[in-house]
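Missing here is one protein chain; the remaining ones are kept as they sit in the complex.
To keep things simple, chains are lettered A, B, C, D and E as they appear, and every chain counts its residues starting from 1.
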Amino acid sequence: MMSERYRRGVDVVQHLSSGSLERFLKTSRIAEVAPDFARMVVEFAFGDLYSREALSYRDREIVAIASLASLGHASPQLRTHVEAAQKLGLSKSEIVEILMQIAIYSGLPASLNALADCHDLLAEGDCVACTSHS
Amino acid sequence: MMSERYRRGVDVVQHLSSGSLERFLKTSRIAEVAPDFARMVVEFAFGDLYSREALSYRDREIVAIASLASLGHASPQLRTHVEAAQKLGLSKSEIVEILMQIAIYSGLPASLNALADCHDLLAEGDCVACTSHS
Amino acid sequence: MMSERYRRGVDVVQHLSSGSLERFLKTSRIAEVAPDFARMVVEFAFGDLYSREALSYRDREIVAIASLASLGHASPQLRTHVEAAQKLGLSKSEIVEILMQIAIYSGLPASLNALADCHDLLAEGDCVACTSHS
Amino acid sequence: MMSERYRRGVDVVQHLSSGSLERFLKTSRIAEVAPDFARMVVEFAFGDLYSREALSYRDREIVAIASLASLGHASPQLRTHVEAAQKLGLSKSEIVEILMQIAIYSGLPASLNALADCHDLLAEGDCVACTSHS
Amino acid sequence: MMSERYRRGVDVVQHLSSGSLERFLKTSRIAEVAPDFARMVVEFAFGDLYSREALSYRDREIVAIASLASLGHASPQLRTHVEAAQKLGLSKSEIVEILMQIAIYSGLPASLNALADCHDLLAEGDCVACTSHS
Partner (left out) sequence: MMSERYRRGVDVVQHLSSGSLERFLKTSRIAEVAPDFARMVVEFAFGDLYSREALSYRDREIVAIASLASLGHASPQLRTHVEAAQKLGLSKSEIVEILMQIAIYSGLPASLNALADCHDLLAEGDCVACTSHS
C-alpha cells in the first residue's frame, strides 16, 4: 500500500540518481530510526515537488545545489545533488560555476567548503555517473 | 578611471535589470556611506562572476533566487533578482516553483516568507519589467 | 477532490488555531501566487507531521516555537505558533521561558527579537485566544 | 569560592546527564583553553536558565533538541541533549518525532543530518542511560 | 538586592552607551514580558563577559559589530553597538570598513543590509553620540 506520491517520488529518485540517494538514505540509516520520515522525504521532496512540470529536472538541480551550498550545513545532501546534476547533463564546470556564484550571497567560506566537500566529484576523470556527459 | 571590471559589471547590471539594481543601491544609500563598496559589489558580483560564460544569465538568476531565498535575511536582494529573472525570460510560475522547491532545503518559513516578500512581483498582471515575457 | 492528507491537515489547523493560520495564509496571499504550495504546507506540516500521535500537540508547539525562534527569520510563523500554543494551554510565562532558553543555543539577539516580535501576544491582558487558559 | 549559580548549575547538570555533559566539556578540552567559559556555561545555561521552575526539565529538553537541531551546526550539543532527554524519560520515538518535525521549519537536511548524527543514540537497544525508560 | 554582576553590567552599559541600550530594552519592552531576562542579559553579556579585562571595550565593539552583522537577523542589536562603538572612539569609516569586510565571510547581502540598516548612524553629520570623536 505505497502511496501514489511515494511511487512518483521513487520514479524521480531513480531517474535522478545512479544510486547515490538510496545509498545516502541507507548509509545514514535514517530508515532504521525513522522509517516514516524516509518515506515522507521521498513523498514530499520528490513525489510532490520535483515531479511538478513547471521546472525541468536540470533547473531543479541548479536550485538544489545553490540552496544546499548556501546553507553551509548540508554537505551530504549537496554531494547527492552534485552527482544527480551530472547524471542529468550539467557539466562539472557548470556546477563549479554555481558553487562559485553562491559566494556572492553566502560568503566565500560556504563556497570554498562546498567546493572542497565535492572535490572528488568535480575533479577531472573521477565521476562514474557522468561518463557520457563530461 | 573606471576599472575594466567595473565597466563589465555595469554592462551586466544594465542587461539584467530594468533599473531595479541601480534603484536598490541608491535607495539603500549604500553609495553614500560606502561608495567604494558599491563599486566593489558591481566589480566582484557582476564584473567578475556574472560575466563569466560558463553559465547563462538565466541559470545564474536561478542560482541567485535559490540562494537568496534560502538565506532568509536577504529580501531586498531577492526582490532585485526576481525582477531581473523576469526580464531575462523566466516566467512567474517558474520563479514561484523555485521558491517552493527551496522549502525542501531551508524549511517552509524561508519559502513562505520569500513568496510573501515578492508577492507583488509574482502576482498576475503587475510586473512592469516583463510585459513581453509573461 | 481534497486529499485525505489535506483534510487531516485542515482538522489539525482548525484545532490549533483560532483563525490565525488561515489569516496568515490569506494575509501573505501565498494562496494567490502559489495555491498548490498553500495546499502542500497544510498537507505536509499538519496532515503528515502534526497529526502523528507520537507527540502531543502541546509538545509540538514547544518544538515549533523553539525552532522558529532559533532561525531568527521566521517572525510571522513564530507569532502564529505562539497564538496556537496559548490556545492549547501553554501559559504566557511558559512561552516566555521557551524564548528565553533558546538564547543559550541561538544567542541573545534571536531571543530578544522573538520576545519583541511577540510582545503583544505575551503581555498581560491582551490575548484573545487564551482567555480560558491564562 | 564557587558561586551559588555554579553550584546550582552543577546540580542541574548532574540531574540531567549521565556524565555526557561533563565528558563533552572535558573531551573538547574547553576547560583547558577557556576555563572561565566552561564555568560560565554551567552558570548561565544551567544555573540561571535551566533551574527556573517555569518549565519542567522534560519540556526544556524538547526546547534544546528542537533549537539545536534547527541550527544545523551544533551536533555535539545535540547529542548531549538527546542523551539527557532520554535520561529524563523522553522515549526514542518522541525524540525522533521532534527531529522529524523541525524539518518543517529548518528544512529536510537539518532534520536528516540530526537523525544521522544521533543514529547510535536513537536506534533500538543501544542507549545505556535510559534502560529504565525505553 | 541587585547582584554584583548586575551592578557591574549596568556600569559597563552606562559607559558604552549614551542611553541607546536602555532605550532598546525599554522600546522593545522586553522588560515588560520577561523582566528576569532583561536582567540576565545585563548580567551575562555585560557583567560577565564585557567587563573582563582580556579585551578592550574598543576591541569588543569590533567583535560585536562583526558578529551581529554576520548573523543577518540582529538589526536592532547591530544599531545599538554601532552607536556604542562610536561613543568609544571608533570612527564612522572604521565601522563602515568592518561592515564591508564581513561580506567576505557572510556574503554581500548581509553586508549591504547592515550598511542600509545603520545608514543614518554612519552618514556624515548625524551622530549625536559621537560629536567629540568624528
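Please note the rule applied: contacts are C-beta pairs under 8 Å (C-beta built on N, C-alpha and C of every residue); 3 or more make two chains touch, one makes a residue touch a chain.
What you are looking at is a predicted structure, and each value in this text was computed from that prediction instead of being measured.
Engineer: So there's a chain missing from this view; which of the remaining chains does it actually touch?
Structural biologist: A, B, C, D, E
Engineer: Please give every residue of chain A in contact with the chain that is not shown.
Structural biologist: Residues of chain A in contact with the hidden chain: 72-73, 92, 96, 99-100, 103, 107-113, 115-116, 119, 122-123.
Engineer: For chain D, which residues reach the chain that was dropped from this view?
Structural biologist: Given the touch definition above, chain D has residues 28-30, 32-34, 36-37, 40-41, 44-45, 68, 71-74, 76-77 touching the missing chain.
Engineer: In terms of residues, what is the contact footprint of the unshown chain on chain E?
Structural biologist: On the side of chain E, residues 44-45, 49-50, 52, 54-55, 59-60, 62-64, 66-71, 74, 77, 93-94, 96-98, 100-106 touch the unshown chain.
Definition applied: only the chains that are shown with their structure count from here on.
Engineer: What is the minimum number of touch steps required to go from chain C to chain E?
Structural biologist: Counted as steps through touching chains, the separation is 1.
Engineer: Please work out which of D-E and B-E is bridged by more C-beta pairs in contact, and write that pair.
Structural biologist: B-E
Engineer: If you fit chain B onto chain D using only Cα atoms, how far does it have to rotate, to the nearest 5°?
Structural biologist: The best-fit rotation has an angle of 180 degrees.
Engineer: Counting only residues that touch at least two other chains, what does the list for chain D look like?
Structural biologist: As it turns out, chain D has residues touching two or more other chains at 44, 49, 52, 96, 100, 103-110.
Engineer: Which word fits the touch map of the chains here: line, ring, star, complete or other?
Structural biologist: Graph shape here is complete: every pair of chains touches.
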